[in-house]
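Only one structure is covered here, and it is reproduced in the block below.
Each chain you see keeps its place in the complex, though not every chain is here.
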Amino acid sequence: MISFICDYSNGVHPKILEEMANTNDLKTVGYGEDEICLSAKEKIRKVIKKKDADIYFLCGGTQTNLIAIDSLLKPYQGVISVESGHINVHEAGAIENCGHKVLTLPSHQGKLSADDLKQYLKDFYDDESYTHMVIPGMVYISYPTEYGTLYSKSELQSIYEVCKEYHIPFYIDGARLGYGVVAGENSMEDIANLCDCFYIGATKVGGLFGEALVYCQNNTPDYIVNIIKKHGGLLAKGRMLGIQFDALFTDDLYFSISKHANDMAKLLKQALKDKGYQLVFDNPTNQTFCILDKQKIQQLKQKVQFTVWQKYSETSYIVRFVTDWSTTQKQVEQLIEVL
Amino acid sequence: MISFICDYSNGVHPKILEEMANTNDLKTVGYGEDEICLSAKEKIRKVIKKKDADIYFLCGGTQTNLIAIDSLLKPYQGVISVESGHINVHEAGAIENCGHKVLTLPSHQGKLSADDLKQYLKDFYDDESYTHMVIPGMVYISYPTEYGTLYSKSELQSIYEVCKEYHIPFYIDGARLGYGVVAGENSMEDIANLCDCFYIGATKVGGLFGEALVYCQNNTPDYIVNIIKKHGGLLAKGRMLGIQFDALFTDDLYFSISKHANDMAKLLKQALKDKGYQLVFDNPTNQTFCILDKQKIQQLKQKVQFTVWQKYSETSYIVRFVTDWSTTQKQVEQLIEVL
Amino acid sequence: MISFICDYSNGVHPKILEEMANTNDLKTVGYGEDEICLSAKEKIRKVIKKKDADIYFLCGGTQTNLIAIDSLLKPYQGVISVESGHINVHEAGAIENCGHKVLTLPSHQGKLSADDLKQYLKDFYDDESYTHMVIPGMVYISYPTEYGTLYSKSELQSIYEVCKEYHIPFYIDGARLGYGVVAGENSMEDIANLCDCFYIGATKVGGLFGEALVYCQNNTPDYIVNIIKKHGGLLAKGRMLGIQFDALFTDDLYFSISKHANDMAKLLKQALKDKGYQLVFDNPTNQTFCILDKQKIQQLKQKVQFTVWQKYSETSYIVRFVTDWSTTQKQVEQLIEVL
């Protein structure tokens, strides 16, 4: 059975396995202060062209989001997100568990509108009762969004300008950042310049697990290691994270993996259009959302693994197909054939 | 330079790397529900001889402790630990961050005394003002302790009896469990019978990272997956954890790794005694604590990596040497020679 | 200047002052276990006709809401509320500060729809990814709502049925309960039968401060006093709360205060309608929301204290007038005259 169920259903990119084997006999210090982690950080700094970016390797998107957000918010502040934001829907209340409210604004194909944001903040401080309310202390978006859509450069700039006007940090969840940067207007360098903090996801882009949290504007919170430790996010064998990022940022592996998956998704999207299926979002990244009727879904399930995302009508559903580094053109063709 | 700095300064046991490579092309579901995780859990259940033990794979000791403790405590309860307990000293307040007080009792070479515990609980409920106090809701110990010492079987039994009398769960931190079970009176099966919940550490016993949290008495908290997710502990590629435990619990690898490290430590301890050095704790596991004067420490640092643990007198310190799966007899001999 | 700014801008009802003076020389035990508190609780039990209702006196609505909700929710659960619910908007994140998400549904003139609730819960458990989400653990409404509107008896019944179907408690915020029970279909007895927990507000209904939290269905959480203490809600001189409720529930004072304020509001509402002003909500309680243009507001501010609630259009605002036990018919007539 071929699988398009997710970009974390495969193993790890062979280059990473190779670097694990090559470095296995080294003795290093723990907790991410080893030479492999230092090398990986240096490579990331080169890619984003920020010599003083401060980088921490963590395990998993929810952990990274909660540490980033909790480290940047004051206890009386909340974080602004669109309603469909991962932190608002699919992190089991991790942000609230840190005491912070997620303040929601409408989602536009998964994206936050700078105008909505500006209006919200203006209204907030115009309301005299704001001392009885959660203070908006941060803006969260994901790039690509949960629906695989992308912000243009000017959209990011507009959001960042509003953030600066209100002196609140702008944070970007990059669980699938690679797919976004190779498909859209914004390079890694742009991302690093257009926000205060973001993370580079490896779990869904060829790694074993692991995310690189980047404080870009000389804004690392004091005692960040204690904060990470307090949340259970400090890995003893930190090198295991360093190894992955070192491999991913050698010879542009992170980007070639991403481009390959996007290309496979493009093939699939074109075929779906050609066959008359309706795509739900216009997105250039590795996720494909389309509408299938119940019968087709049953038939497909015999031969393909994929996700039934949500109900669309009485007789149809939105389904999701995801590609990754290991997806082959042959697999896409098989899927197209079954469709 | 030879290193005795910690049991997480090395890479991963080759058998694990091998199993990673062997399974790398498999497509599996995420979040630990894949077949490799299921196989690993089955192997652990066989070792502890509990068919219905419920097992979750997590990343790192602090994360595991906070999830175990937060999942078993009510919000108004605290956890009892000796003062030297890892959760009380070296987890950056992870337990308090979940809202729970660590209620401390005296440490006896790192161990909790059942008598102290019994007296504490009796006095607590005799005090009429207990409605203004944190309710003791759980007992925490580590096996081996932070000083490498071990509880006898009757010591564990006595603590567990007190816990049962007061209807509070007994939880065992097994960050270095392997070293303890091969050196002491209590097998894995005993551990599983003498507590309500414990974890089997892999990070410090040959793995990449990873701990297996075991609810042994049909006592898994409701919605445990949500609890794990909320704390950022749910790994997307959960199989990476399953692979390690599957390898470690095949052909007794977990135990042979542990025995080897203990044997290396025994060599070292005997040599230290022979040379007239004072050992601080009488412990049969892979950590060795002894007293060295400043001059000796300086001299040793030229050739060996190890940890200066804490001040002992004006002119001397307690130092720690740790062995692991990768320590060779030759390295121990080199260390002895330098000493 | 006459004031309609709020129902907590006045002093305390004279009967309460009187009872304070009468009991001032008594020596009692602390923390609400004194004979005055016991008497007050007995009087409340008679009114709600529940002999075994369990009652705790607290200070202020936010404190009561956070204690009620935190005491009834599991740590991985959230509370369902309409978007305009007080806990969602005007409690500065008190619920999130306890680690719980407020899960919002649309507001219908301030009210929750049982149909919306039922659909939400059904969809929630139909979604396979709910292990990554906050579990809905409780339903919160206010009676009257933040806009002074009321639920019919059948509306409350329908909500309670859904709650029972999903085994989650139904909690009613009664900050202004008195105004609601004398104006609407539901008596105090009905309220106590149609939910699991509610509170009777005194701060806004003639008292100094204080709310009576009632667990109605033999469902008091274990160690509730510890929970109250932990949140800083246990008053040493608990009798001060008992005195107020004892006075308020003697000779139906709570209800006569409420009826008087509603009657005054009715006069005002009729006059506003007669003069052609637009009322925003059709509500029979002590709050009156109407639309005024900027000029009228400026003019009114010279002679009357009231609240500008929110923008309605470019040239007009929603304003709020509130009556209470101390509002006189003459004051209402003066306000009408100025209008």
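All chains are identified by letter, namely A, B and C, in their written order; residue positions are counted from 1 within each chain.
Quick note on the criterion: a contact is a pair of C-beta atoms (placed from the backbone, for glycine too) under 8 Å apart; a residue touches a chain by one contact, two chains touch by 3 or more.
This structure is a prediction, so every number in the text was calculated from the model and none was measured.
*Asks:* Whole-complex copy count for this homo-oligomer, where the file places 3 chains?
*Replies:* 4
The working rule: only the chains that are shown with their structure count from here on.
*Asks:* Take the average of all CA coordinates in chain A, do the same for chain C, and state the distance between these two points in whole angstrom.
*Replies:* 42
*Asks:* Rounded to the nearest whole Å, what is the centre-to-centre distance of chain B and chain C, using the mean of the C-alpha atoms as each centre?
*Replies:* Computed value for the inter-centroid distance: 50 Å.
*Asks:* Counting only residues that touch at least 2 other chains, which ones in chain B make the list?
*Replies:* If we look for residues of chain B contacting two or more partner chains, we find 226-227, 229-230, 234.
*Asks:* Residue numbers of chain C touching chain B in their complex, please.
*Replies:* 70, 74-76, 99, 131-135, 222-223, 225-227, 229-230, 234
*Asks:* Per the contact definition, I'd like the list of chain A residues that touch chain B in the complex.
*Replies:* Residues 3, 5-6, 8-12, 14, 17, 20-21, 23-30, 59-67, 91-94, 97, 203-204, 208-209, 226-227, 229-237, 239-240, 305, 326.
*Asks:* Give the list of chain A residues in touch with chain C in this complex.
*Replies:* These residues of chain A touch chain C: 75-76, 78, 89-93, 96-97, 99-102, 127, 129, 131-134, 310.
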